[in-house]
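Have a look at the structure below, then the notes.
Apart from one protein chain that is not included, each protein chain of the complex appears where it belongs.
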């Protein structure tokens, strides 16, 4: 059943036109977005792109083997998941840690369906957890930042203080200190993922204090960081001021006239992860109960070099070197503040 | 000290400016006797229009884009607020209800149209936002110059200037006298030959214009794009500033500046070594706690314009 | 007289119809098929037992925040702070749900009481400041919302969990969730809270209309001076009103905590149950039973909206627009009343 079979009368009617064709296929995968749509230029979008690529490769189209249900808030998660279960999708994928509890519950309630969640861990035999080695990516952008910084002062702006964001924080600091142990990193949390004003206040304060590279892991709050950096750049194009983007390539956000303040971005290839998962599931190898981590090795994490001027050969070379060290296990990137402490001592 | 001031003042200013505009709108509306809970919605509308206009015309207008955008947002805000005016003045609806509906309508409409026009829940970032500048001449003044006039948004000073204009208009001109009379004792105004409905329409439309202006300035100085979470509570903070400022334009401005200063301080304090060990939550809630303390300690009782919230029905006693 | 009643009854219905017509026009103008759109909306809200269950679940906290705000309004106070009171109520309920070990008969009521107490305490602050110092409750409640949000996040992180963003689920003895209700609604999250919410509406009606307390609260709302003259303790009444109002909102938090989610998560910004409660209260004209209907309308529309993008490609925000318009129409009942009377006269 391609996702839209008998149970729902309404969708039934709608899909009957393409029904004959669809009957041939026997696999369906759909996703539930966290807050925001599949056009958020971030996570949800990336996941949907992964599904679409998968669809293209396998002759599936939206509403016909692949689909998404958009959530506007926490209250929508469960209804969306349930709707997709009733539409008999084989795999229901949730993008974002916000959906953890709901997927956990759904996995228990619907043991015959398969679930997957991005960015969190769910403990159920019929659920897969797709994680990323954000600390690794953060480490690498930390390396880049340390090379780029002229003042020896870096900033980190977090959204909400949580284990996930702390992973970014720890990786970033570790990377920076690996290059230059004397470098300082000022860490601030906005306690909000969409408070651009707060992001701007924090960035303004950081840049005023001589920080010249800020790494943000703060969603919409990061808009304020970009905004502030661009403002400084506009007034003083000579001033070396940088932002490091997160989750996807935020090069476009950094464009200001002929300059660009986006040094690089720590990209989570949700599309890669999702495509991989879909392929596994299609082949009957759904990794239920497993936790897949997509790191540098799996192409799940990438550091962008879109800003060619800023990401100089030297920096790229150094980043590549450190990447190699991570790959060959020479460097164990810390994921928590405790691990970071130990890491710093070992430097 | 100097450094801290130089860091705090400009940030407080940019944070406050949208609140000042919007709060002034609130003052006009409430002074005319129409409660305006819909400030949040008016800001949403302003932010939406400001961003969309900016995205659409950036190529044509070049450096003038942000200015024309905020004018467009002001105009659309004014037009949008007519909905509130018609409902609460002509149709005698409960003004609070109408304001709440304005909030829902603006957000619904803004995001709906964004999805319709851009096919996604948020717009791109604008290429022509406002940038800070040094105010010519004034920024040269020693000490004061660098603190107050370097690296500031012109819109921040526009907000302050408009606050003074609003004060002048409300307290020195016959228009202001009439507007306030209508909010205090509409029947007295009516018997004096003042068109109560007309004055109230003007009050509400001014609030729409200023709310739209505030929203667009917020979007074009701070966020740079529009989504459902562009305006999250700023309108309510502006409402708080109206009351905090005792329905006086300069008071509202002062309150908005106070909010900006408190936020800025809370961010700056996080970097001060002495305060580094203070759990962050205390710094986060500090601006709000400070506001409550200030209200309880110094500001105290505030009386709304006497007739605000009451629809005026000719000949009712 | 009967005529007047009929009109009062007709107004909300006409408003809803007008709102839906306006929504249809908007869909038409923007190139969607309104029939498909509304079918999706209907299916999303009442399509089957699951959606009905979810609609009820969504309605439950709306009833309570609606009551909370309506209650304050009846005494002339504007509680914009239901939002924060919901958060602290939710937090308290979960806290008790996690920390206490007791049989259900003790544990569940205790958790519910904790939520009420937390909401009440949170609104006590604006209440006492209003009563003793005349500080406007609107600002204080707005500020208390932010304080609630940030404090709750911190408590979740550093007290209820060890740095995590979501707590463990509460023990079953404190849960309002009902496997039976879930099973008959295809695993919707409908829970017993709806009974509590309905009961709360009766309680509010009883307090307001039948008790001396209600008599006093309304009197203070209408005329402070006359109330003082009549020997009522105006300050006490203001505080009491806010506290009861906050209690209702706190209870709404328990509905989410003990009923729907069983946990509490770190929140980024508003949860909106409190703000939507303002609209519900006003739509229900501050009358407890009408609030129940308004909450249901609200819940159904919001729940149904979820189906619109998938079912008809229509952005969910259309529903916000429709709700806003319905509120306008209800609020402008004067004009509808007038039109109805004209219509009547014309008939004769």
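By written order: A, B and C. Residues from 1 in each chain.
The rule is simple: a residue touches a chain if its C-beta (ideal position, glycine included) is under 8 Å from a C-beta of that chain, and two chains touch if they have at least 3 such contacts.
The criterion applied here is as follows: contacts and distances are computed from a predicted model.
Per its UniProt record, the hidden chain corresponds to "Heme ABC transporter ATP-binding protein" from the list "Heme ABC transporter ATP-binding protein", "Ion-translocating oxidoreductase complex subunit B", "Monovalent cation/H+ antiporter subunit A" or "Dihydroorotate dehydrogenase". Shown chains touched by the hidden chain across the complete assembly: B, C. Across the entire complex, the residue among B:4, B:79, B:138 or B:177 in touch with the chain not shown is B:177. For the chain left out of this panel, the touching residue among B:142, B:193 or B:279 is B:193.
Interface note for the absent chain: among C:8, C:158, C:183 or C:223, the touching residue is C:223.
The chain not shown here touches subunit B at positions 172-175, 177-178, 180-181, 184-185, 187-194, 306, 314-315, 317. Where subunit C meets the omitted chain, the residues involved are 210-215, 218-219, 222-223, 225-233.
Simple rule for what comes next: only the chains that are shown with their structure count from here on.
Taking the CA centroid of subunit C as reference, the farthest chain centroid is that of A. We define each chain's centre as the mean of its Cα atoms; on that basis subunit A and subunit B are separated by 35 Å. Separating the CA-averaged centres of subunit B and subunit C is a span of 28 Å.
Multi-chain contact residues, meaning those touching two or more other chains, occur in subunit C at positions 150, 153, 269.
Touching of two or more other chains is recorded for residues 72, 161, 191, 194-195 of subunit A. Subunit B contributes residues 83, 87-88, 90-94, 96-98, 100-105, 107-109, 111-112, 115-116, 228-229, 232-233, 236-237, 239-240, 243-244, 279-281, 284-285, 287-289, 291-292, 295-296, 299-302 to its touches with subunit C in the complex.
On the side of subunit A, the complex with subunit C involves touching residues 8-11, 14, 67, 69-76, 78-80, 82-83, 86, 97-98, 100-101, 109-110, 159-164, 166, 191-195.
For subunit B in complex with subunit A, the residues that touch the partner chain are 3, 6-7, 10-11, 14-15, 115, 119-122, 124-125, 127, 129, 131-133, 151, 218, 221-225, 227-230, 232, 234, 263-264, 267-268, 270-271, 280, 284.
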